[in-house]
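A single protein chain has been omitted from the complex, and every remaining protein chain is retained in its original position.
Showing chain A:
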Amino acid sequence: MSETLNLLLLATWQTVYMVAVSVLIAAVFGVPLGVLLMVTGRGQILQNDLLNKVLGTVVNVLRSVPFIILLIVLIPFTRWLVGKAIGTTAAIVPLSAAAIPFMGRLTETALREVDRGVIEAAQAMGASPLQIITRVLIPEALPSIAAGITITTINLVGYSAMAGVIGGGGLGDLAVRYGYQRFMLDIMLYTVAILVVMVQLIQVAGDLCVRRLSKNR
């Protein structure tokens, strides 16, 4: 029993670690990416067709590669970046690579929702593009961006189940190796239960954030 518990605890920790770090990286790179996608768009404050096209294509390509393939394709890059291609930390690289473009698109969509008139009002007041981004676009879209981070986190929990392929461990890996391959049904059930609870908690926490941020709006 205590062995099972240890397995579960370790796997849970690995999942939490992978997801938490990846989502952090996704937010740090994905939000600015989304801002760039939005402001360089047609008719936007820093319209730049070429940059917009290039970024958009990169994002689309990354998003259309199935994660399991991304995991393998990125092995050389991962080795170069973190010095090893196997393990929990190494798994963070492909997870982030999948999450950044996703987060970018969600941010872009959130920013597009900002009322044009409000942007225009800021322009009419003599605001620079940077001021518009930091003082209008992001604050106005913050609840939607927070919702986007929630969705990205939950997606990452799902993706992290595949991290076992490159020795990343985690709950999904545990379910596959013990629950499925060794047919230990109890472990399978426990991992699924933990995952369900985890996703639930993320959703509730995310919703709470969104609600707090959009209070009074």
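Throughout what follows, a contact is a pair of C-beta atoms (placed from the backbone, for glycine too) under 8 Å apart; a residue touches a chain by one contact, two chains touch by 3 or more; residues count from 1.
In this text, contacts and distances are computed from a predicted model.
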Original post:
Which listed name, "ABC-type dipeptide transporter", "C-type cytochrome, methanol metabolism-related", "Carbon monoxide dehydrogenase" or "D-methionine transport system ATP-binding protein", is the one UniProt assigns to the chain that has been left out?
Top reply: "D-methionine transport system ATP-binding protein"
Original post:
Which listed residue (A:D49, A:E120, A:D186 or A:D207) would be found touching the missing chain in the intact complex?
Top reply: A:E120
Subject >> chain A residues touching the omitted chain (full complex) >> reply: 115, 117-118, 120-128, 131, 135-136, 139-140, 142, 216-217
